[in-house]
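Dropping the structure in here first, questions after.
Missing here is one protein chain; the remaining ones are kept as they sit in the complex.
Chain IDs A, B and C follow the sequence of writing; residue 1 opens each chain.
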Amino acid sequence: MKPDLEVNLAGLRLKNPVLTASGTFGFGLEYARLVDLGAIGAVVLKSVTLHSRQGNPPPRVTETPAGMLNSIGLENPGAPAVVSKVVPELKRLGVKVIASVAGETVEEYGEVARRFAAAGVDAIEVNLSCPNVARGGLTFGCTRGMAAAVTAAVRQAAGDLPVFAKLGVTGGNLLEIAGAVAEAGASGFSLINTLPGLAVDLRQRRPVLGNVTGGLSGPAIKPVALWAVWQVYKAFKLPVIGMGGIMSTSDALEFFLCGATAVAVGTGNFVNPRLTTEIVAGLEKALAAEHVSDIKELIGAAHNGK
Amino acid sequence: MKPDLEVNLAGLRLKNPVLTASGTFGFGLEYARLVDLGAIGAVVLKSVTLHSRQGNPPPRVTETPAGMLNSIGLENPGAPAVVSKVVPELKRLGVKVIASVAGETVEEYGEVARRFAAAGVDAIEVNLSCPNVARGGLTFGCTRGMAAAVTAAVRQAAGDLPVFAKLGVTGGNLLEIAGAVAEAGASGFSLINTLPGLAVDLRQRRPVLGNVTGGLSGPAIKPVALWAVWQVYKAFKLPVIGMGGIMSTSDALEFFLCGATAVAVGTGNFVNPRLTTEIVAGLEKALAAEHVSDIKELIGAAHNGK
Amino acid sequence: MIYEVEIVTQRKVATGCYRLEMYAPEVAQTAQPGQFLMLKTSITLDPLLRRPFSINTVDRDRGLVKILYRVVGRGTALLAGRKLGRRLSIFGPLGRGFTVPANGRFLVVAGGLGIAPLYFLIQRLKALGNEVVVFYGAQNRFKLLLLEELAAMRVELFTATDNGSSGHKGTVVDLLRTKGIPPADLIYAAGPPPMLKALAALLREAEMPRAEFSLEERMACGAGACRGCAVKVIAEEGPVYKRVCADGPVFLAGEVVWE
Partner (left out) sequence: MIYEVEIVTQRKVATGCYRLEMYAPEVAQTAQPGQFLMLKTSITLDPLLRRPFSINTVDRDRGLVKILYRVVGRGTALLAGRKLGRRLSIFGPLGRGFTVPANGRFLVVAGGLGIAPLYFLIQRLKALGNEVVVFYGAQNRFKLLLLEELAAMRVELFTATDNGSSGHKGTVVDLLRTKGIPPADLIYAAGPPPMLKALAALLREAEMPRAEFSLEERMACGAGACRGCAVKVIAEEGPVYKRVCADGPVFLAGEVVWE
């Protein structure tokens, strides 16, 4: 018998719990020729701001030990373009869509969320790692107050849709921030965003990235991501989308055991564009082999007795 | 001509800027047969508490992608034993000694620092990543108040000795905490301590480490460490001891360019116990090859124009 | 697009330079000059990302694809150590290649490893019976690769080396400036950024026609999704970032903003 991979993410029913991580799968359509988009639990879109943004000067990516740094700088065509061109096409393909909203002000977050909700996406993810212009570049996720304000604005704009607050682990205390966004109405969490990082070009004696610093992702950060999922699952009752360094079915299973209700593949897409669908198949196989009839049995299972 | 590797770390003159990272080189003596301890800039001792501590249940270490997790749990024989047995022996061998102090209360930190200062160590490092028993396990480095209180207590106990505050990058805002400890009298910073992390034993469906969570170190965290050094160097005038994933002379150079006045080798010692002295030799060679007569020319050099 | 292929031959063609041949019939069938492959160089998590390499030539009948590369870091070092018969994961062909007009006179300007994609282009242009003039520069004569193969194709070849060990002493752009740019319907170039920048300046001065340049930038996905490989180009609405992997790697010299 086929194991049951269906999960319920705060009301969002997914046929399987394998998503794409925001910013690592474009708007999905880039991979349409290569990946069966309909076989992925849901596609999380690249973060979108209200107006189009050009992003940071190159170089924007560089490799680090078992990881990579990026400083894309939220390059995106703006909410109106994505809402009118991308969302309908994905819906036509039968893809579940989670929009990732970003902004420079609380109001911008709310407005972007409103437009995506109106466009009929299935859920909203709030990228709290954007710099707050009013606070001189401190990211919204850094303080309880800012994180809660953004989450509340999105919550209000999103109507009935589930809202997932996406958190990093630096800048503030993870559990404090998570508590604040939960209170502000988040339906669940996305964990984790990239860690801050920098790479040096020795020959030129300057930072590799045009933007000096960037976000660290990939297998290097997997232990930190598992820690974050473990802590937040233990402290809160809300569902968690786990991500950070997932490169295989085994990696995904580790996240479920720590408490993730769904997982997202980020950097792994770059190495293997079909990783999401391969993990879906891999989970079916692994669960069958271990006589687990339902993935939900595994969620948080490593907490037993801890 | 031999390049000049001498540096001045807040008054502590070192013949070269390559140190061992606390906890990764024991008390130095473990490596005495294998490494020329006198050739290392300074040996930073394993963190010591007032009384002996048994540490955490095994397993205590496990490998992760390009890194490792440890949960040693501050196992150490207590300050009296280290002060009477270890410090005199290291001094006899002509080794510069930086003691790393830890504790469960502000008072304990102060008392340990006092004993090491009396024993004649060359500087004190304050390990701010210890859990504060009075605050239910929140580490001292998490809040400005606690970090400042501990630093002030050690500062007072340390007499004339330089005091380096060792910070992590999670739990609180790095620059805020750094500012607080600077104000409380830190002579400089040690950056970075391990990141929090967790590894899962899939077969047994439980965390690998006996202590559930541990600290992530090694090349995986190098980009985060370089970022931290970069930020703190830019924001403060105080010297920085940089560490995190240093496995080669090139890695060390990257830290100098970002603003470190000295570097410390941690996990790298496990892979190559002679890495510190090899980096000393490697720096001499690299500087000579690039016609740099003094390592101090490189400190912070990547900041030019940024 | 993603294949596990076998390494058929791997030959050292100069110090630190290798030509690797793999059996990849689907790629051989569809690849166009200027397109590239993303190769996984390691079976462990370090190095992590795929590395981009231009398609150097294909043999459609035998299903073979070659790349020509230089060892510059860990990924290429691991690749050079790969044994024959070993499997290699490739992703491609990717990107938008060069225009290959049915007829005309063409000028090809190669710098260093820039010969890798241009060789494939020259083959196609010559196969169509066109006249092709090649200007080719490198550090020294040992680094001028595929000279015999070029000679066999009977292209008109001018070389330049930094030390004068073959051809003109100086850069290939110096040589072009000295000899004068031959008449051409279309100019193609690939090579290190300083060379391309200098060539773009020369062409602008000379008010020369369309030129297609193959650019390089650090890549993560190679598929147009991550926006990591940004290059600034002039569009109608002003300067914008385009993606080397999906909008390029071939761009018009005139549209690139050289920084």
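Simple rule for what comes next: a residue touches a chain if its C-beta (ideal position, glycine included) is under 8 Å from a C-beta of that chain, and two chains touch if they have at least 3 such contacts.
Owing to the predicted nature of the structure, the values given are computational and were not obtained by experimental measurement.
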item: Chains shown that the absent chain touches, full complex; value: A, B, C
item: Which residue of B:162, B:188, B:218 or B:244 touches the chain not shown here; value: B:218
item: Identified contact with the non-displayed chain, of B:10, B:61 or B:119; value: B:61
item: Which of B:24, B:132, B:151 or B:261 contacts the chain that the document leaves out; value: B:24
item: Residues from chain A at the interface with the omitted partner, ascending; value: 65-66, 219
item: Missing-partner contacts on chain C, residue numbers; value: 42, 44-47, 74, 78
item: Touching residues (missing chain, whole complex) on chain B; value: 23-26, 30-31, 33-34, 54-63, 65-68, 70, 72, 75, 218-219, 247, 267, 269-274
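Convention: only the chains that are shown with their structure count from here on.
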item: Chains touching both chain B and chain C, listed by label; value: A
item: Chain with minimal offset from the mean of all protein Cα atoms; value: A
item: Rounded Å distance between chain B and chain C, as computed from the means of their C-alpha atoms; value: 46
item: Separation of chain A from chain C, taking each centre as the mean of its C-alpha atoms, in whole Å; value: 36
item: Rounded Å distance between chain A and chain B, as computed from the means of their C-alpha atoms; value: 33
item: Chain C, residues touching no fewer than two other chains; value: 45-46
item: Residues of chain A touching at least two other chains; value: 65-67, 218-219
